[in-house]
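One chain of protein is taken out of this complex; the other chains stay put.
Labels run A, B and C following the written order; every chain starts at residue 1.
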Amino acid sequence: MKFIITDSYEEMSTVAGQHLLGYMYQNKRVNMSITAGNTPMRMYEQLVPQVKGKPYFDNVHYYNFDEIPFKGTNELGVTISNLAKSFFRPAEIPEERIHVLDENNYETHDARLKADGGLDVILLGIGADGHFCGNLPNTTQVHDETVAVPTTPEMREVLLGEVGGDATKVPDFYVTMGPKAVMQARNIIMFANGKHKAEIVKQAFFGEITNAIPSSILQLHPSITVILDKDAASLLPEF
Amino acid sequence: MKFIITDSYEEMSTVAGQHLLGYMYQNKRVNMSITAGNTPMRMYEQLVPQVKGKPYFDNVHYYNFDEIPFKGTNELGVTISNLAKSFFRPAEIPEERIHVLDENNYETHDARLKADGGLDVILLGIGADGHFCGNLPNTTQVHDETVAVPTTPEMREVLLGEVGGDATKVPDFYVTMGPKAVMQARNIIMFANGKHKAEIVKQAFFGEITNAIPSSILQLHPSITVILDKDAASLLPEF
Amino acid sequence: MKFIITDSYEEMSTVAGQHLLGYMYQNKRVNMSITAGNTPMRMYEQLVPQVKGKPYFDNVHYYNFDEIPFKGTNELGVTISNLAKSFFRPAEIPEERIHVLDENNYETHDARLKADGGLDVILLGIGADGHFCGNLPNTTQVHDETVAVPTTPEMREVLLGEVGGDATKVPDFYVTMGPKAVMQARNIIMFANGKHKAEIVKQAFFGEITNAIPSSILQLHPSITVILDKDAASLLPEF
Partner (left out) sequence: MKFIITDSYEEMSTVAGQHLLGYMYQNKRVNMSITAGNTPMRMYEQLVPQVKGKPYFDNVHYYNFDEIPFKGTNELGVTISNLAKSFFRPAEIPEERIHVLDENNYETHDARLKADGGLDVILLGIGADGHFCGNLPNTTQVHDETVAVPTTPEMREVLLGEVGGDATKVPDFYVTMGPKAVMQARNIIMFANGKHKAEIVKQAFFGEITNAIPSSILQLHPSITVILDKDAASLLPEF
């Protein structure tokens, strides 16, 4: 485990982007799974001008690692829509290098990744509840590969927000790479910023490995880098 | 996870040895942690003439991953004594490339491994109870690095056997790399032979990840190879 | 450069085969280019029973690195025929994992290798004249990738022997990966045995890099292993 403590969200974003670029510059096909959400917003803003229109990144293939489908429509799901908006569209990544995970193909996602050579790197955020990807507490189990997670009454409100407030679009399940699927990536990067993440970062990486904090399992990966701003790192022990 | 099903204990031994040799032939320092016990006996017999007196293996460093000390003596512990007898002595490995883990240095073992560049590969057996290294059910926890495990009344008989039947030599604790320490190795090889291992192999690698079967956690490693004879593989699902 | 000096042709064959197995056991597609000729005969005899019928080697793809076509026929060329006889057929390697280089496709060989992910390893012999693959003295140039080499009067007799003595089958050219193409492999293994190779091995690896000894260029590769029996190594300086 390597910890990188940066001074600010801006610097965290730069350092995370540089990690991705380090993989992307390799002279071989590179498979990356990258995260949507708030944490990566600035990183994508920084990366877009560095990636857009650059033929030397034609070797890079993108995968999303979870998806919240809109019920009863053919629209693209929440995750891939967010990724498209914040990165794929402004960076002009062609569709053939974007490998969508969704409610129709999640059962073959692990086999497809394996056939494609496996993930070189997966970039993850961490939720204040310790979740990563769609692995919320009390949803998936450690040995789950890519799975569907049924919607529970407790989740309904969150999912309602994710689908834009239209109750008819709340799906009956979402899909996610489970802990076992994520752990198969050759390298993991997790990043977090802000004081509201400090407690969970401490628990996830310096506490016990427990189902109550799903991301604590990532401690076991032989090649994980955790990139934090100083606020998110503020409760860590000295090291 | 890669599974290799061989026809016999003889072939399992050959294939496991070839895996080690594949690492050993690299033109760089190679750190390996290898197992004592019954499973590797034939592998070591095959390896000894291939390793003894070969200057091109001077790059290989050996570590033991657990130890049962003899109480009240200065003798070498059970594990390192077994390794010395079955491999280090007949293969004439010089002491400076044998890095002993014991009751005196276990607290610095993880830091030493890190300073030495980490383990390139760890070779593990599996117990009929699902244990690996000294991680017996209900002893270590998943997040344990290298730790001391206190002797419990239930263990006493096994430990008595290990120390040769002299009750005064049963130690108050043994030491072992815990699950988290083992998972840091860049590559893991596990091997097993015999019908008596078939059920636990199935449970460990095709069942749930559970504390009741310590080696089930190894499913999460991104680079693990499981080498079995056909008896140990006889209960696996087709694949 | 790593040198491995073995006691005999038998041991040289075993060690070379173990090197190949070390690559083959990886849990990913592995691209290997392997040599025909006399040097590897015993190695293939040893490998055949270890490879035949083993599904865990389904990840391995084979390429030949040179070819002498039979003129005026549709027969397979000399190199691939020899490889088929000594290894592919007895080891029952399916055709879809054998990627033939021949007089029809040599111009696209480098692009195909690149698209397939490049060679993980290339196994080479060395001629008494210092040639490797079809890079005889005064044929290819260092910057040649895969090329056709026109038949010269001096070569005719050798080629006549290669095609079995029928003068009508001597081709107008043969094809080979040139020095630049070979050097693109991530790893190179060269092996040699016998006193008749001792002088050229010394010159190639401990002398000047010169066009007169084509294999001397291999000194420049960052990951090359040279496996010799003691006769072939008998003129090397102490090291």
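Simple rule for what comes next: a residue touches a chain if its C-beta (ideal position, glycine included) is under 8 Å from a C-beta of that chain, and two chains touch if they have at least 3 such contacts.
These numbers come from a predicted model, not from an experiment.
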| item | value |
| --- | --- |
| Shown chains touched by the chain that is not drawn here | A, B, C |
| Selected from C:Ala185, C:Val201 or C:Ala233 as touching the chain missing from the view | C:Ala185 |
| Candidate in contact with the missing chain, chosen from C:Met41, C:Val142, C:Leu160 or C:Leu236 | C:Val142 |
| Hidden-chain contact residue, picked from the options C:Arg42, C:Lys169 or C:His221 | C:His221 |
| Absent chain, residues of chain A that touch it | 1-5, 14-15, 18-19, 21-23, 25, 27, 50, 56, 223, 225 |
| Touching residues (missing chain, whole complex) on chain B | 28-29, 117-118 |
| Residues belonging to chain C that touch the chain removed from view | 141-143, 179-180, 183-186, 207-209, 216-217, 219-223 |
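By definition in this document, only the chains that are shown with their structure count from here on.
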| item | value |
| --- | --- |
| Length of the line joining the C-alpha centres of chain A and chain C, rounded to whole Å | 44 |
